[in-house]
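The complex appears here without one of its protein chains, the remainder shown in place.
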Amino acid sequence: MKRVYVNEEWCLGCHLCEYYCAFAQTNENDIARALKDKVIKPGIRVEEHNGICFAVSCRHCEEPLCAKSCITGALTVVSGIVSVDTEKCIGCYTCILNCPYGAISPSEKGAILKCQLCSDNTHGSPACVKGCPNKAIVFEERGL
Amino acid sequence: MHRKYVIIGNSAAAVGAVEAIRRNDRNGSIVIFSKESQSTYSRPLISYYNQGKVGRESIYFRPDDFYEKNDCDFRPGTSVFKIDIHSCTITTDSGSDEKYDRLLIATGSEPVVPPFPGLDTVSNVRTYTSFDDALALEELISSGLSRVLIVGAGLIGLKCAEGISKKADVTCVDLSDKVLSSILDDVSSDLISDHIRSNGIKLVLGNAVKAFSGNKAELADGSRIDFDVLVIASGVRPCASLFKNAGGLTGKGIIIDDHCRTSAENVFAAGDCVESVDMSTGKYKVMALLPNAYMQGECAGSNMSDTECVFNKAIPMNALTLFGLHILTTGSYTGEVSDDSEGNDIRRFYHSDNRLNGYILINNIDKAGIYTSMIRDRVPLDTIDFGLVRKAPGLMAFGRVYRDKTLGGKS
Partner (left out) sequence: MPVDYLYPEYEVIRNYDRCINCRVCERQCANEVHEFPENAGKMVCDSSKCVNCHRCVALCPTKALKIVKSDHTFKHNANWSGKAITEIYKQAGTGGVLLSSMGNPENYPIYFDKMLINASQVTNPSIDPLREPMETRTYLGSKPKEIRRDQDGRLINTLPPQIKLSMPIMFSAMSYGSISYNAHESLARAAQELGILYNTGEGGLHESLYKYGQNTIVQVASGRFGVHKEYLGSGAAIEIKMGQGAKPGIGGHLPGTKIGGDISRTRMIPEGSDAISPAPHHDIYSIEDLRQLVFSLKEATEYQKPVIVKIAAVHNVSAIASGIARSGADIIAIDGFRGGTGAAPTRIRDNVGIPIELALASVDSRLRSEGIRDNVSIIAAGSIRSSSDIVKAIALGADCIYIGTSALLALGCHLCRSCQTGKCNWGIATQREDLVKRLNPEIGTVRLVNLLTAWQHEIKEMMGGMGINSIESLRGNRSMLRGTGLNERELEILGIKHAGE
């Protein structure tokens, strides 16, 4: 299946992926109106240290430890996409405890927040990839 | 070949097994025996049910059509009375026999009820591990019995306390002078006790219940507590007796190997009823936790249906929230401690021999799984920036090669 891959060689640490992700989650059509005065909670997050930077989002593992650990059954794999049922999730964070990439975040609403490859919004394909100015994030089929 | 799989138990381990079996074998028959009457539900959710955060319909671990979709012969309310590992037969309490080609014992654990003198004189006593317990407690409290005494300030006791705190007047007694003594170290547990007290729970620590007389508890220091409802939350133990009586190898729980095989041929075991190797120490341990249960069940199911699978990554791990405070703990608290706590943000890391053994995070739990993977994969600490990762969990500490592999790198 197609997945989001990150090549840190080209990551500029501009954080635009985070903002485009947050925008995609709102299902608004104007980014300024959607994000003005908001604290964003993106499903992709940039790590930066000593001039190195890269973005991390859910890898949609073949063997997702998060879903296997989920105590409510809220995390499931839907056509290869590790998806969360936010109604069912109670925010116990067992998945956060298990994700080896740090790709799942807590959210104020209680349920967790994670990348679902924009399958859960109107953008159709990952907004972070479309918004990356330097092709540091790509959405590709690489087998598996 | 048509194979018959028999599963005793109906929680996470059983679900893991069913899902794995059905990936490999669509034709074999699966029979599930459960002594409870419900479809599979999530045990840790019972306190959320009492709290009102989870409705009755949301407590279920899998959708309604789980058994149908996976073509399972589900027999609720049926206890298994005996296993014969020689004739490959189990006997239910109603006396009927069932042959198996592969058997999974996923019987879980049962609450420990210490033999308190006078316990038989108490009315309204419950343990707190099943949905029935939660329903019963709800009924008792809503009938006006609002003074609840919980014996035990461990995971079960405190989650119960949180679950009912809005509707009941809760007192929690524990022999230990620390709360959550099984999952926290001394330093971090004090913060939790303060937090629990500030949320209206009376904590009586370092004081044991000596005896009961009617609905009155007499404590070791001579004080007395009146209550309407008693909840015994003194821990759980594996339900291993079925297998032990059948002549199988057990310790505290059923002993399994890294294929979730027991000592008996074609008999597998998974979940709270087993004792397996704790990755963080290399020693056998009972790790009664849902994630381990699911993954062991999945491993067992896979091997039962002839697809080899190894699960050797079990570690103690707990993710819990108490009155809004997030607590994540993993592994074992042995070796040297590196404490990166700041104020109420607790970050304590236990390590020895260049490996992380365990950690405790309270409040800021972001990206904790990175630490868990360091324990699980026994990552040599000198190959990463340990100082950095403790303060700022992330893949940054792991170096480019690891990141190119995990994040994709070049196409």
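Chains here go by letter, A and B, matching the order in which they are written, and residues are numbered from 1 within each.
In the analysis below, a contact is a pair of C-beta atoms (placed from the backbone, for glycine too) under 8 Å apart; a residue touches a chain by one contact, two chains touch by 3 or more.
Bear in mind that the values here come from a model prediction, so they are computed numbers and not experimental data.
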Q. When the whole complex is taken into account, which chains on show are touched by the absent chain?
A. A
Q: Could you list which residues of chain A touch the chain missing from the display?
A: 9-16, 19-20, 23, 31-32, 35-38, 51, 131, 133-136
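By our rule, only the chains that are shown with their structure count from here on.
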Q | Inter-chain centre distance, chain A versus chain B - centres from mean C-alpha coordinates, in Å | A | 29
Q. Which bits of chain A are touching chain B when the two form their complex?
A. 3-9, 47-49, 52, 54, 56, 59, 65-66, 68-69, 71-73, 87-88, 90-102, 104-106, 138, 140, 142
**Q.** Contact set on chain B toward chain A in their complex
**A.** 12, 16, 42, 44-45, 48, 53-54, 58, 60-63, 290-291, 294-295, 298, 317, 319-321, 326, 328, 330, 365-370, 372-373, 376, 388, 392-396, 400, 403-404, 406-411
